[in-house]
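Apart from one protein chain that is not included, each protein chain of the complex appears where it belongs.
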Amino acid sequence: MTLLEQFQLWLGSIWPEWAAYITPAIIGVVVVLGFVLTTVIIFIYLERRLLGRFQIRTGPNRLGPEGIFQPIATALKVLLKEDIVPAKADKAVHWLAPVIVFAPILLIFAVVPFGKGAIFTDLNVGIVYVVAISSLSAVGIYMAGWASSNKYALIAALRAVAQMVSYELPVILSILGVVLMVGSLSMNQIVESQSIPFILLQPLGFVIFFLGTVAEMNRCPFDLLEADSEIVAGYHTEYSGMKFALFYLGEYGHAVAYSAIIATLFLGGWQGPLLPPIIWFLIKIVAVFCFIVWMRATLPRLRVDQLMAFAWKCLLPLAVINLFIIAAEVLWLPESMPWIMVVLNFAFAGVLILLWSKLFTLGGGRVEV
Amino acid sequence: MKFERYGIGIAKGMMVTFKHLFRSPITVQYPEEKLAVSRRIRGNELVWYPDRCTGCATCAKSCPHGNIEIVTHVGDENSYVVDKFEVDTGRCMFCGLCVESCPYEALAMGISYERAQYRRGDMVLSKDALLLSDIRRPSGYARPKVEVTLPKQTLLVYWDKDREEGGQKVNFLTLSKKRGRGV
Partner (left out) sequence: MAIRTEPFILNMGPQHPSTHGVFRMRVTLDGEVVLDVEPVVGYLHRGIEKLAEGRTYTQNIPFTDRLDYLASMTNNLAYVLAVEKLAGIEVPERAEHLRIIMAEMMRIASHLMAVGFFLNDLGAMMTPVLYMWREREKLLDLFEMVCGQRLTYNYMRVGGVSHDIPEEFLPALRRFVAEMPGLIDEYDQFLAQNEIVLARSKGVGVLPEDLAINIAASGPVLRASGVQWDIRRGDPYSIYDRFDFDIPVGSAGDCYDRYWVRVQEMRQSVRILEQAIPQLPQGEVCAKVPQLLRPPVGEVYGRIEAPKGELGFYLVSDNSIAPYRFRIRPPTLINLTALRDMVIGWKVADLIITFGSIDVCLGEIDR
């Protein structure tokens, strides 16, 4: 039973039933919204500072001690900017797109467990819900690109659809590995059954899931949707003001959400010794995010056809093989000896990655015209 | 059979950025920290010494843009008196040719670099505006006697080493610790 349901029951004993039902829900929504917005602001600051240090700069450090108020100033600046809509834009779609990109991120947090019982709603199909909701933002990005009536945005929109569809498959297949091992789709159960974090039990699944999610949140090296050296700003080229702010929030909100999901599925969620669960959870989210920033500071981006090839020729077959390996192990290996599984799976992951790297070819990709 | 393309290059690259995370940043927090510019800097605006100037207009002739406008009349003792000496610094490209060509060292490049103006008209400097003053000092460009009196330039080549700056040792690490206090 989640904390929220307990609170609901207690309220029900003193208040009328409808109030007892609505009040906790509202409180939950406010808490989740507050959490997302504050973490997004912190993450924006963190990313800018970290990127600065990776690039031997200091990063923003002028406003407030060590520049911590910089994201707030940025937000204010963006909000005060003029909202420009292109003359030939499809106005309604143009207006709706940022909302559709941003809203699903809040919905994802409904099933993210922050601690024991600290979950907004413990859906029994939690992980399926996450997958379903998170692919909604692809629609928003496509709408943005289409409605802007800008060629750069259109290219980005088409890339978005191709990329999201391709990377959803390996992501889901690697999630299945986790689900097989847990035997449940509920996020709470997934965390509770990780006495050994799944990153050790399923290293290959983790790598696939990580790369897939990085691709889904359009971060380097898969940030083709906003590849600034090619298509200016991608799908949000024609956005400014509040709408742009929503895209910006959406981008970082995605990063927070996926970091949370990665932490939940593979890093043991809120579990950890000594410190309270919520602290452990936050530490894990920040660690995942820092790694993503590190990748962004280092790696160039792939080309669009290589991106597709990577998903279909590399991640997807590996994910299928991984699923079979996990299934076989769950079926035949004795459950009392998980460490055998760790060793086995690391060996499998190493061998498979080495084998697949042989398929890696350099260059090419010219089309006869 | 060689396994060389399995991500080892990516891992190496990540290590390079990781190493840089612990190197001190080379940012200079500009208004608070100012590095010493070159002793020969061809900085903004010119410095004009009316007592040395003979009104020969060599500088005006050597300027590629014709920025310098000089009007003189013959005074007593058979010398020129400069009536008008006007430089349009808005069109100046700070090439230094006028300073190099002046035979009497009556013209020098400035050492300052914070001379933005709101109006183009304000950039046209006349006789009085070009005089030597506290905010308008000559640089050592083509003026070796001035050059030796100026502080030595801060060089980025020594960024991880102690360096002399205005007599006291400063190093980039201590600089970076001082940073970040905000305005």
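Note that the chains take the letters A and B in the order they are written out, and that residue 1 is the start of every chain.
In this section, a residue touches a chain if its C-beta (ideal position, glycine included) is under 8 Å from a C-beta of that chain, and two chains touch if they have at least 3 such contacts.
As the structure is a computational prediction, the values presented were derived from the model and not from experiment.
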Among A:157, A:297 or A:341, the residue in touch with the chain that has been omitted: A:297
Given A:231, A:311 or A:349, the one touching the chain that is not displayed: A:231
On chain A, residues whose C-beta touches the chain left out of the figure: 51, 54-57, 151-152, 155, 158, 220-221, 223, 227-232, 296-306, 360-369
Residue numbers in chain B that touch the chain omitted from display: 5, 7-10, 12-13, 15-17, 20, 26, 37-42, 62-64, 93-97, 100-101, 109, 139, 141-142, 147, 152-158
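Keep in mind that, in the parts below, only the chains that are shown with their structure count from here on.
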Computed distance of Cα centres, chain B from chain A, in Å: 49
Of chain A, residues touching chain B in the complex: 50, 52-58, 61-67, 294-295, 297-299, 353-354, 357-358, 360, 362
Touch list for chain B against partner chain A, complex: 1, 3, 5-7, 10, 13-14, 16-18, 20-21, 23-27, 29, 176, 179-183
